[in-house]
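Following: one structure in structure tokens, then a few remarks.
With one protein chain held back, the other chains of the complex are shown just where they sit.
Labels for the chains are A and B, by order of writing; each one numbers its residues from 1.
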Amino acid sequence: MFKMTPNVLRNLISKKATRRYPRQVRPPYESVRGELRNDSTQCNLCGACALKCPSQCITVDKTAGTWTCDPFACVYCGVCVDTCPAQSLTQKREYRPPAVERQTIFMQGEPRKKTKTPEAVESG
Amino acid sequence: MQGDIIAVGPETLVREAAQAKVDGYRLVTLSCVELDAETVDILYHFDKDLTLKHLRLTVPKGTPVPSISAVHWAAFLAENEIQDLFGLHFTGLAVDYEGTLYLEDEVRRTPFCRYSIRQSDKNTPAPDARQEMGEN
Partner (left out) sequence: MFKTVIPFGPQHPVLPEPIHLKLTVEDERITEAIPSLGFVHRGLERLADLRDFHQMIQVVERVCGICSMIHAVCYCQGIEELMAVEVPPRAKFLRVIWSELHRIHSHLLWLGLFADSFGFESLFMQFWRIREKIMDINEATTGNRVIISVNVVGGVRRDLSHAQIKWVLSELQMIEQDIKRLENTMLSDYTIKKRTVGKGLLTAPQASELGAVGPTLRGSGVAQDIRQTGYAAYGELDFEPVVETDGDCYARCKVRFRETLASIDLILQAIANLPAGETRQKVKGRPEGETVTRVEQPRGELLYYIKANGNKNLERLRIRTPTFANIPALLTMLPGMWLSDVPVIVLSIDPCISCTER
């Protein structure tokens, strides 16, 4: 009997374990894998990320020069960030906030030129 | 693969399984692998003091497989699972769900078969299951 009493008394005098959440937010840890960002100046639209993504939520359209990601299907694994040869993908430290509407992460880049420039051959 | 693999036939399966039990083996589980349109492999994994032993039974689809749940009662769940997902039929199951462990009554497709057979008519192959999965 009364085995729990010491714990109860301890809880009475100890600090709160919870935070008053919306007003007080713990800063995210250094290496958290949060929302995905693509840097349009670096991405060469090679499509490696779309190929490797396990949830197949990235679509790359080389001719139109667009890169789209469906953040609701993304599982924050970071595989795309690891594979991107141009290091244009990064993950923010914050998670995506809840939303009431469907969103996409969209990036308009330089469309691939029709005639093969040396650069296009290299990155293809 | 760790452990010995012993090939068994439908006649010797129950005897070998009983022998494993006498030898003090614990039934780990059953794995069913589709080999081609006609045959499946059922692997019976046994364990004794952290070493594995497997019985491999190769059967044509559509022929009933003797159940080992009379010897190893715990096999009934795995056998029912195979019955649901691969459309095989086990005879002498301790508890027979008749294909409703995972599936609904009216479902007559075998979801884990690449070359699926309808349970109502086991001899006519149905359209490729994989294709249908993609369409849904």
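Methods note: contacts are C-beta pairs under 8 Å (C-beta built on N, C-alpha and C of every residue); 3 or more make two chains touch, one makes a residue touch a chain.
As the structure is a computational prediction, the values presented were derived from the model and not from experiment.
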Query = Looking at the whole complex, which visible chains does the left-out chain touch?
reply = A, B
Request  = Identify the residue among A:K3, A:R20 or A:R102 that touches the chain left out of the display.
outcome  = A:K3
Absent-chain interface as seen on chain A, which is shown = 1, 3-4, 6-8, 10, 17, 29-33, 52-55, 75-79, 82
Message = List every residue of chain B that touches the chain not included in the displayed model.
response = 1-3, 21, 26-29, 31-34, 43, 45, 49-50, 52, 54, 72-74, 76-78, 95, 97, 100-103, 111-112, 114, 130, 133
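Everything below uses one rule, namely that only the chains that are shown with their structure count from here on.
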Ask   = Taking each chain's centre as the mean position of its Cα atoms, how many Å separate chain A from chain B?
value = 42
